[in-house]
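Once you've had a glance at the structure underneath, I'll fire off some questions.
All protein chains of the complex are present and in place, except for one that has been dropped.
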Amino acid sequence: MKRDNRIVWINRLLLPLLNILTAFAVTAVLFWIIDVNPMEAAEVLLYGAFGYEEGIGYTIYYATNFIFTGLAVAVAFHAGLFNIGGEGQAYVGGLGAGLAILMLDPTLGAWVFIPASIIGALIFGGLWALIPAYLQAYRGSHIVITTIMFNFLAASFMVYLMVHVLRDTGQMTPQSELFPTNSWMPFMHDVAAGLGYSIEASPLNLSILLALVCAVLVWFFLWQTRWGFAIRATGKNGSAALYAGINPKHIIIVVMCISGALAGLVSINELVGYQHRLIMDFHLGYGFGGIAVALMGRNHPLGIILAALLFGTLYQGGAELAFEMSNISRDIVVVMQGLVILFCGALDYMYRPWLIRHLAPVPKQEELSGVAI
Amino acid sequence: MTDTLAIELKDIDKRFGAVHANNKVCLQVKQGNIHGIVGENGAGKSTLMSILYGFYQADAGQIDVLEKTYTFTDSHQAIAAGIGMVHQHFMLVENFTVLENVILGSEGGALLADGLEAARKELTRLGDEYGLKVKLDATIDTLSVGLQQRVEILKALYKGAKILILDEPTGVLTPQETEELFRIFGALKKQGVTIVLITHKLREIMAITDQVSVMRAGQMVAHKDTKETSRAELAELMVGRKVLLQVHKNPANVRAPLMKVKHLTIADKQGVERLKDVSFELRAGEVLGVAGVSGNGQTELLEALSGIVPMTSGTIEVLGCEMDAKHPLAPDRLRQLGLAHVPEDRQRMGLISDFSASESALLGYHTDPKINSGIWLSDRKVEANCKALMQAFDVRPADPQLKSANFSGGNQQKLILAREMERNPDVLLIGQPTRGVDIGAIEFIHQRIIDMRDAGKAVLLVSVELDEIMSVSDRIIVLCDGEISGRLDACDADERTLGMMMANALDPLDPLQTMDDHQASVKQKAHQETQV
Partner (left out) sequence: MKLNKITIAIAAGAVALSATIAQADVKPAVVYDKAGKFDKSFNEAVWNGVKRFTADTGISVREVEPTNEAQVEQGLKKLAKRGNSPIVAVGFSSANALSAAAQAYPDTKFTLIDMVVPEANVQNVVFKEHEGSFLVGALAALKSETGTIGFVGGMDIPLISRFGCGYEQGAKHINANITVLQKMTGSTPAAWGNPSKGGEITRSQIEAGADVIFAAAGGTGMGVYQAAADAGKLAIGVDSNQNHLQPGTMLTSMVKRVGVAAYKSYADAKDGTWSAGVTAMGLAEGGVDWALDEHNRSLVTADMETKVNAIKASIIAGDIAVHDYMSDNTCNY
């Protein structure tokens, strides 16, 4: 049993830390090759992400998106489904949020607009995931394939709407008209100012609270309700779930709708919270980033929040790095982010056998006879 | 025919984690003989052959092939030593021709054409010699299953095999194809090829082999000359006997039937009928035993009765409700009606290894309002539920937070039994209740089953342990090849009778007895369409 606990700690803490360190080590070598002092770069990155209020604001603002998409991936993952469609669901969710705002009377108050936009994002994101879910549950099309394809469909669909239906008159950029001011998700610096504190302006807005609430709700749903139990049972052992009378088709449908709805909330942070209009491609990168975040966060809301924060740091710190250091172009920053994804996602279990062999060795045969492992 | 040993295995030992797949297995196969190895699914036959073929390495033991000692670390070395293997699932490239498939892996040189020509000559010679006629330029997907198997055999011979191992070769064949295969075996034997045949079909063993070895639970339990044994004896050996403590039970007080099964037929996804026109009644106050060699429809029967697999035809009346193919009842609905089910395979179905014991103890009952407070699945109540079950069935360690996988098999089983029995169901379906459970727990479990029966519940007991069936049941039905091959009262049952019924010894031919792989029927269909 002691060994069991050790394995849990290896998986949850040691492994992610080692992975990140490896990614940073490789990045350091890369920096050294292109004539950048890795320590200096690390300093710039950390300062950029956490060194001043605005930087922190940006970091958390990016992290908010990753919390939503990370949770989306994790919920599906607990049912054994791999939702690659976060990008498309986030994008279409944005349509839901945008339409909710643009179709309501602009004189209404924030108390109408903000819940309406959240509901719009939830419904549209969820519905966009419902179609692949239906195809998986009742037609046997593989969810990985269909969700990927639905990303492309979402992109084309949104382009059509943005260009032909929603484009603001006289605008060359395909973007909608500005949302009415009272529909904006309040900026954190405005809220702080209202409370008598002064913090630097950044895109950080109250959506982060929504993200944290979602994280708690996801935790509660998965681990503290019968539906979550059914979902996890299905994901861990499909035959046992079937035996328990859990209908896997229903699980697929429900889980994917929840997953899509969570991904759709990216638009609340991006559009309702910051851009204040429906724009093109606001979602790019967050859906796929969410997969890495979920993997690194071990599909647990707490882990996802931490992993999202790491990705927020990489986004904001990376931008700062590209800004401050002339040798580091934005492409190098992408490479750095890619390395973290590679080591934390794709090569996740690289160190695992080694760690387990050394830190939690299998007991000898004689000890085995009592309790089977 | 010489007395040279083609294969000699000494004390082969292999563990997979806690599973002791091969326990000091010894085997001697004489050159030029056809040697059968029989045993139930999971007895360790395939593991043993995989060790011989270099797929796995034994933890201990010695392998001699043609009187030379080898240590195989991969199958290439086994092939070089003269061993050929025909797997249950063919390893052929569907859209390659026969010729291309045969030379795959031994193309010989950079230019394909040279290799192909040389191979064509050699294969023609082999085909003539052994009567293995196949069109060399036909693509695999146009060939029937029987012919594909022939290609596999040719492939092995082409690579110089002097010893052929065939894993369940007739599982995918029609009776005619089986006859043809046996004819080929005869030809091969005449040419001095040694054949090792792995199967659990006793008829084939009796028909074709010279010697037979029986495996059970990872051990070699008997070596016999085929002439000197019988199907019934082999069946007994395969299933094994266990010294059981006597179960104390009073005469059954049988009442009205709680479950009526009429003409139940179950076809798997590939359309193969795994259960054929099965009818019986299960009455309150009795234990109905279902005997049979595993893989003869017991799993399908349990899963159909509990609503897990859909029925193909027939009806099941249970606790006042009726279900048929068009009107299925889901497992959760049946559970609400008062039907509980202890699945045969606890790892696969009975619990979720990664879940804590308290969560596994909830499987199937997670919607119970007694455990839910509104939308909240109360941790406290979940744990209390598990603690109560653990106490009632003496599950050790009594730690609800421990991962299910970390309990021993017996304790896992007790937890599952507790979960299903403590809710006092009217109908209880139990599969293999004592598999892998120690003697003390067996007695306890049997007593609980009898208690259920005495309380007026109906119990259906599926077991491969004949003693268990005979001592716990009141009535027995025997399944063979998906059909009921015998019905009798427990007091009339003895091992010999049951063994004969299990082997369906009255039936001269058992076509397609088990088709437990997916490819089988797909290929079967292809076969029917393009009989060459």
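Which chain is which? They are A and B, in the order written, and residues in each are numbered from 1.
Just so it is clear, contacts are C-beta pairs under 8 Å (C-beta built on N, C-alpha and C of every residue); 3 or more make two chains touch, one makes a residue touch a chain.
It should be emphasised that the depicted structure is a prediction, and the values quoted were computed from it without experimental measurement.
Novice: According to the contact rule at the top, which chains on display are touched by the left-out chain?
Specialist: Listed by label, the shown chains it touches are A.
Novice: For the full complex, which residue in A:Phe24, A:Tyr58 or A:Phe124 touches the chain that was left out?
Specialist: Of these options, the touching residue for the absent chain is A:Tyr58.
Novice: Considering the whole complex, which of A:Pro38, A:Gly285 or A:Gly345 touches the chain not shown?
Specialist: A:Gly285
Novice: From the list A:Ala193, A:Val216, A:Leu302 or A:Leu347, which touches the chain that is not on show?
Specialist: Final answer for the missing-chain contact: A:Ala193.
Novice: Among A:Ala322, A:Leu339 or A:Leu355, which residue is in contact with the omitted chain in the full complex?
Specialist: The missing chain is touched by A:Ala322.
Novice: Among A:Gly93, A:Gly120 or A:Pro203, which one is in touch with the chain left out?
Specialist: Checking each option in A:Gly93, A:Gly120 or A:Pro203, the one touching the absent chain turns out to be A:Pro203.
Novice: What is the set of chain A residues that contact the non-displayed chain in the whole complex?
Specialist: Counting over the whole complex, chain A touches the hidden chain at residues 58, 61-62, 159-160, 163-164, 170, 172-175, 181, 187, 189-190, 193, 198, 200-201, 203, 270, 274-275, 277, 279-282, 284-285, 319, 322-323, 329-330, 333-334.
The rule is simple: only the chains that are shown with their structure count from here on.
Novice: Which of the residues in chain A come into contact with chain B in the complex?
Specialist: Answer in residue numbers: 1, 4, 224-226, 228-230, 232-233, 236-237, 239-240, 242-247, 365, 368, 370-373.
Novice: Which bits of chain B are touching chain A when the two form their complex?
Specialist: Listed in rising order, the residues are 15, 17-18, 306-308, 330-335, 341, 343, 348-355, 359, 362-367, 372, 375-377, 379, 402-403, 405-409.
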